[in-house]
Structure formats: C-alpha cells, structure tokens
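What follows is a set of notes on a single structure, which appears directly below.
Up next, chain A:
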Amino acid sequence: MTEQNTFRSVLCRLCRENKLAVFSAGVILLFVVLAILAPVLTPYGYDEIVNAANRLAPPSAEHWMGTDEVGRDVLTRMLYGSRISLLVGIVPTVVSMLAGAVLGILAGYLGGRVDSIIMRLADIMLAFPSMLLAMVIMYTLGDGIINIFLALALVNWASVARIVRAETLKLREAEYVEAARSIGVGRFTIMRRHILPNCIPSLIVLFTLNIPSAILSESSLSFLGLGIQKPMASWGLMVNTGRQYLYTNPWLSLAPSVAIMLIVLAFNFLGDGLRDVLDPHLKKQ
Partner candidate 1 sequence: MSNIIRRIGQTVVILLGVALLIFIMLRIIPGNAIVTMMGEHANAEAIERMTAELGLDQPFYVQFWRYITGVFSGDLGTSYSLNRPVGELIATSFPNTARLAIAAALFAWVLGIVCGIIAAVRKNGILDHLFMGVSLLGVSVPVFMVAMVLQYLLAYKLDLFPISSGNAGAIGYVLPAIALGWNSAGSIARLTRSTLAEVLQEDYIDTARAKGLRRLPVITRHALRNAVLPVITMMAVQLSSLLSGAVICETVFSINGIGRLAVQAIEGRDIPLLQGTILFSTALVILGNLVADCLYSLLDPRIRKEV
Partner candidate 2 sequence: MEKTTLNVEHLCASFFTDHGEIRAVNDVSFQVPKRSIIGIVGESGCGKSMTARSIMRLIKYPGKIVSGSISLVGKELTALSETEMSNVRGEEISLIFQEPMTSLNPVMKVGKQVREVVLLHRRVTKKEAKAEVLRMFEKVGISEPEKRYECYPHELSGGLRQRVMIAMAMICRPKLLIADEPTTALDVTVEAQILELMKNLRDEIGTSIILISHNLGVVAELCDYVHVMYAGRIVEQAETFELFDHPRHPYTVGLMNARASLEQQQTVLDTIPGTVPNLAALPEGCSFAPRCAQCGGRCHECVPELTEVLPGHFVRCHLAQQGV
C-alpha cells in the first residue's frame, strides 16, 4: 500500500468525506454483534417450538415479531438468520477473492499459456447467469451451508481474477517492478512482494462490494429452496416459508426481506465510500 493509503488515513478520509459510509459500517457492526450474541439475546432456540398452540401469532410482548407457521419465535430466527447471512457474505467472498487474486496475478504476470487457460476458464464461468450456475452447483453438491460457500466461491472467483489480472498487467510494467526484475528477484517473489500489495486497495473495495451480492445470492437460493435447509434459519428460507402466508401474515416474509435489504444496503454504501477514498480508477466499472 502506498503511504496515502495507510489504514488510519483511509479511515480519516472516509469519516470526513462520507458520513453515510461510516454510518453503514456502524450498522454492519451492529448486525455482527447481534449475530454473535444471538443465544444471549433471546431466551428461545432457533428451532424451538415455543408455543405450538399459538402459531402465526402477531407481534406481542413475548414475541416481538410474532411466531411462525409452526410456532417458533420469529425474532429468534431472525437473529440466528443474521449469522447465516454474515457467514455466507464473508466466507465465500474471502475464498473467491483469494482464488481470484492468485489466479489473476498468475495470469497477468506469467502470461502465455497460463494466462489463456485461466482467462478462458474465467470467460466460461462469467458466461453463465450467476443464479443458474449456483443452482447447478448446488444440485451437484447437494444441500448444506458448506456447499453454499463452495457454490458462491465458484461463481465469483472469475470476476475477481479478471480485475486483478488487468491491474497486474499495469503493474508489471511499473518501474519498480522492472527494477526488481533487473536485479534478479524471482518471479514469485515479485508477485508476492510487489504486485499483490498494490492490488490490495482494489481487493478491499471488491471485497466489500462482493459481500452484498453473495448475501443476495444465498437468500435467492434459499428462497428457491436450493440453499439452507430447514430447520436452520436463513432469511431467504424464512421468506420462502413465509410466502405462503403473505396475504394473512405479511410480516413473516417482510421482516427477513427488510433485514436482507438493510445489510446489503449497508455493505453497498460502505463499499461505495471506500471506493471513492481508496481507488478512484475503479469508479468506471
């Protein structure tokens, strides 16, 4: 990272220039705290049928968001659902960023056959409508949260690789890289020491902008019944089951939808703010 992009200065500029981004960071932090403290915050279990007689109850003092179709506390399931959403936002994004960055740098720096194999593969992955690709992967792998991580990572690595490769191509010609090459620094050392660190600002921005799209993908998959399975609580799954009661108990599907929207919006605002501060030339994409 260059000097002007030290962690503290970025934070300062973000605070000064984009209050909304800072606020969004606060919202995200709040979600994280709620997700971690879920068992402490609620007396019920996420799969605990609290009141079998009182199904589909409207909001009340004991159940702030009412109960669902089998009599579970909705707020509890919302809290546990935030764990899934955050995990699904972060884990596959980290994996796809790592894979994308490594492959992108290899393709960009080594060029030749490595480049064309990696990039053709990326082209093929990018040709699929992402939702359909994720569906096929989920079909192949079967249900389960680990498989969702895998599916989303597989869907997302290609776009990261493409951006990192473009950056690497630019950096490869930079003078300090040529200088390093001329004094005999090895290829892999150059990639690790000189290329990767300079890609980090772009990667951070991509990271914050890929999280919300991963969250949306998971909720869509779960909404279709191809993602998280009962009795686990995922917001998308809650919308799916709540949908049958849309006309009688709209909050059942509305509450998790709003939660998804809020967290996605928060990540998007933060990503936008970071992009403006960190990496002006990413703006065009």
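Note that a residue touches a chain if its C-beta (ideal position, glycine included) is under 8 Å from a C-beta of that chain, and two chains touch if they have at least 3 such contacts; residues count from 1.
The candidates were selected such that all candidates are chains of the complex that A comes from, given by their letters.
A quick note: this is a predicted structure, and the numbers were derived from the prediction, not measured.
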Touching chain A in this complex, from the list 1 or 2, is candidate 1
In the complex of these two chains, what residues of chain A are touching candidate 1? 120-121, 123-124, 127-133, 135-137, 139-140, 142, 212, 216, 219-220, 223-224, 226, 236, 239, 243, 246-247, 250, 253-254, 257-258, 260-261, 264-265, 268-269, 272, 283-284
